[in-house]
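Heads up, one of the protein chains got dropped from this complex, but the rest are sitting where they should.
What follows is subunit A.
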Amino acid sequence: MTALDLTPAPGAAPLGRMVAAQAGAEIRAILRNGEQLLLTLIIPVLLLVGFSLAPLVDVGQARRIDFLTPGVLALAIMSTAFTGQAIATGFERRYGVLKRLGATPLSRAGLLLAKTLAVLAVELLQIVVIVGVALALGWRPAGSLLAAVPYLLLGTAAFSGLGLLMAGVLRAEATLAAANLVYLVLLGCGGVVFPLSVFPGGVESVLELLPISALTGGLRAVLMDGEGLALGPLAVLAAWTVVTLGLAARTFRWE
């Protein structure tokens, strides 16, 4: 029998090591999950290819691929930061994983940091794939991708807040259903593949306040219209971030 030195030698690992280990586990969990991969990569790429090749929607003056790419990037952010994260976290709560992790030296702040890093890493992968496919389809961004970074980050924050808010209060099954429903609704009414201008004026101005519309709007402003920095969408995303993360911090149940 293997000799084990069980003599107590307690101590927490350095925070960086704990967060890196947990983030790695989160990334593996996302990439391993087939449904999640469908959501994060396959659907966005299919939408990008399908809608850019077939003249299904009227996007006005712009070239279809230039209009679609920012929308699909926004969709990718939403699918990972919101849908995927909400569902995964809901089930982690249900299986007692969040509770069990709470008994380790990894703090709640450390866990949230790890989740955020994992989401960002998966998003980076999505962006590389989507941008690659878009360029191959003839995408010519009007501005630097760097200009898109503030939108991508704030969009990630807003959608994470929404996802964690949902996962922290609803049952896991309800989170699963609601997160998919919200994904579909926001995909349809957030300017991802159809411009918001297809809706009547009154409806359009309400829809513009959705986080997905702010993200698609902001990304289009910098990547399609070549604007420096559109502040309106950033303000909408910031408001969503503050409200959802604030509410999630108050209502989240770890068990």
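Throughout what follows, a residue touches a chain if its C-beta (ideal position, glycine included) is under 8 Å from a C-beta of that chain, and two chains touch if they have at least 3 such contacts; residues count from 1.
Definition applied: contacts and distances are computed from a predicted model.
Matching "ABC-2 type transport system ATP-binding protein", "ParB N-terminal domain-containing protein", "Fe-S cluster assembly protein SufD" or "Isoquinoline 1-oxidoreductase beta subunit" against the UniProt entry of the left-out chain gives the name "ABC-2 type transport system ATP-binding protein". In the complete complex, the hidden chain is touched by one of A:87, A:106, A:134 or A:179, namely A:106. Note that of A:4, A:54 or A:146, the residue touching the chain absent from this view is A:4. What subunit A contributes to its contact with the hidden chain is residues 1-2, 4-13, 17-18, 21-22, 25, 28-29, 32-33, 91-92, 95-97, 99-100, 102-107, 255.
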